[in-house]
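Shown here: the complex without one of its protein chains, the others still in place.
Let's turn to subunit A:
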Amino acid sequence: EAALSRRYVLCEVVSEDPRCRQCIEDRAVGLAVRDAIARVHGDYGLACCSISFTVKYLNAYTGTVLLRCRKDFYRLLCSALPFVRQLESRNQRYPCSLHTLHVGGTIRTCQKFLIQYNRRQLLMLLQNCTNEEERRCIQKSLLSCSLTEEQSPSGDEEDDDGIE
């Protein structure tokens, strides 16, 4: 009778190699995370975290990944994320690391956090611009952003262009 509680872990894929972005897909990320859990927490940890484990959302442009697992085992998952070293897809592997941004109980709280986080990241990108061309590009996308109220409960996150 107890409610099926889950935890949603929001993380960011950070890589020095720009080609790593093409590996950011749900199967590759899911396998990399499960492999890290198996190494760090063994068969028991892998089995615990695999119950209702899934990659709920990912965005290859920003490198954002949303993972889901059972509430009782989210600590096993979170402690294994720093041990993800590479992403492998279509026989290509690139080194990367996962930075945990937020752990929430619902997708909605993670979405709220992600919107605020992306806003702050855009401002930081603007401040750290090296040349005028980039600055104008970012200013244009910032000004063209708009938040539309959607009727459906699962709204998309606010528009931001893929800034490479």
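Couple of notes before you dig in:
Quick note on the criterion: contacts are C-beta pairs under 8 Å (C-beta built on N, C-alpha and C of every residue); 3 or more make two chains touch, one makes a residue touch a chain; residues count from 1.
To be clear about the criterion, contacts and distances are computed from a predicted model.
Missing chain, UniProt protein name: "RPP14 protein", from among "VPS33B late endosome and lysosome associated", "Origin of replication complex subunit 4", "WD repeat containing, antisense to TP73" or "RPP14 protein".
When the omitted chain is restored, the residue from A:R21, A:H41 or A:R70 that touches it is A:H41.
The set of subunit A residues touching the chain not shown comprises 37-45, 79.
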